[in-house]
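Yeah, one chain of the complex is gone here, protein chain that is, but the others are all in their spots.
Lettered A and B in written order, each chain numbered from 1.
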Amino acid sequence: MNSSYQLKMTVYSSLLVAFIAIGAFISIPIGPVPIVLQNMFVLLAALILGPVWGLGCVAVYLLIGLAGLPVFAGGTSGIGKLFGPTGGYLLGYLPCVFVTASISKGLGRKMPSDIIAMVIGSLIVYAAGVPWLMAVTSMPLKKALAVGMYPFLIGDALKIVAAAIIAKTLRPVIKL
Amino acid sequence: MAEITPFAYRPGDSVLHFLDTRLKFFITCLLCLSLLPAGFISCWLYCLILIFFFKKSKLPLFSMLGQIKSFLILLFFVFLSRALTTKGDLIFSAYGLEATEQGLTEGALVALKFFLVMLTGLIFSSTTRPSSVKTAVQWFLKPVPFVPENRVAVMISLALCFIPVILRQAKEVSDAQKARCANLRKNPVRKTMGLVLPLLKKTFLSADHLILAMESRCYSNDRTDSEFKPSGKEKFFLLGSIMVSLCFFIFS
Partner (left out) sequence: MQKTIINIEDLSFVFDDGYTGLDHVSLSIDKGEFIILAGKNGSGKTTFLKHLNGLLIPTSGMIRVNGKQVSKHLIETRKTVGMVFQDPDTQMVGDTVFDEVAFGPENLKLHRALINETVTRILKTLNLFHLRDRNPSTLSGGEKRKVAIAGILAMDPEVIVFDEPFSNLDYPGILQVLSTIMDLHRSGQTVIIATHDIEPVIFEATRMIIMKKGSIMEDGNPMALVGRLEPCGVREPCFSKFNMKPESWQK
């Protein structure tokens, strides 16, 4: 039983790795940070897989991108991308998925608590991404916020609502 | 996948294609990190070396650069913001923006380095088969404690299998949606969900089938190790790359 649970989680995590990667393919490059569906899949990974497997899922995603498979925004990869101007957002997914999943799990996987968890998780991504962007490009804070955070907030809110509904309908289907 | 991403593997038979992936990966990391202290001269020399290997591996450099346009635009931003914010000798000023000599050179150098790191990664990715990337990752993870490298390897190959399947199903779902005029919907949340939800349901279902198939083939984490096929030219490449990275330090 235990080993078949592990197999199930392994396969589901790989599936979400694939979704996170695909979420990066379909990107709209506006300003230095492209708009992608990717962060929605990261949040979904948190809600569906839980803290441990969610973290593993994002870690594997970053690892294959670092190792040179084209899974980062716009089909790029490598250290250049991971430690480049937008690398902070990518690395921020790690704490994001863990915190989001822990909060959602701790509060009992209800829709309102899921939304709170995802809002906090998204803020963590910016908390990692914006200072990184400032450091690499030596932009002042105000400008970094203007190009690296504000333009995406509305999109993020929509994505969070969508993710909450998706997680709610998906959880009974996959019976975890 | 090559149509949508420049970083996809391009089959070929150059030296780089046959180099042991572990070494290739090590060299890529070494060169990228030692680029940090490099100065202008060594950067340009390195650029020439890279172009040589692009030609040697028959990679279409210019069309690939076209595909990473958005990255190049980003580099231009990096250059501009460095140039305009660094303090130093004023070259010109307009509309309250001030460009300094130090800013211009530093901005150019930083942008150039990012560009070179990107090119190095591009060479690695386009000459390395995804499955050997997977085995190399597995090998490097082996000494890392608490990381189940075999499971990571299985996850990587599953993810690589899922990506084309999901892309194909995404197309089917979006065609089915269009056939029912779902694209006329205005609400962006419902639009996203209309695409993503059926797709996730479908793929999780096929994941369930996959789990059964893996179980019936005795899946276990304790598996045969993968093998590597060195081409015999590894020594030269290792030596060469160490020399290049030393040059970066000396001519910094």
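Just so it is clear, a residue touches a chain if its C-beta (ideal position, glycine included) is under 8 Å from a C-beta of that chain, and two chains touch if they have at least 3 such contacts.
All figures in this text were calculated on a predicted structure; none of them were measured in a lab.
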| item | value |
| --- | --- |
| Chains on display which the left-out chain touches in the complete complex | B |
| Options B:I41, B:L90 or B:A213, residue touching the unrepresented chain | B:A213 |
| Selected residue (touches chain absent from view) among B:G39, B:G66 or B:P164 | B:P164 |
| Residues from chain B at the interface with the omitted partner, ascending | 129-131, 134, 154, 157-158, 160-161, 164-165, 168, 206-207, 209-210, 212-220, 222-225, 227 |
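Keep in mind that, in the parts below, only the chains that are shown with their structure count from here on.
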| item | value |
| --- | --- |
| Residues of chain B that touch chain A when the two form their complex | 1, 4-8, 25, 28-29, 32-33, 67-71, 73-74, 77-78, 81-82, 85-86, 114, 117-118, 120-122, 124-125, 128, 130, 133-134, 136-137, 151-152, 154-156, 158-160, 162-163, 166-167, 170, 188-189, 192-193, 196-197, 200-201, 203-204, 207-208, 210-211, 214-215, 219-221 |
| Complex interface listing, chain A residues touching chain B | 3-4, 6-8, 10-15, 17-19, 21-22, 25, 29, 32, 34, 37, 40, 44, 56, 60-61, 63-64, 67-70, 74-81, 84-86, 136-140, 143, 158-159, 161-162, 165-166, 169-170, 173-174 |
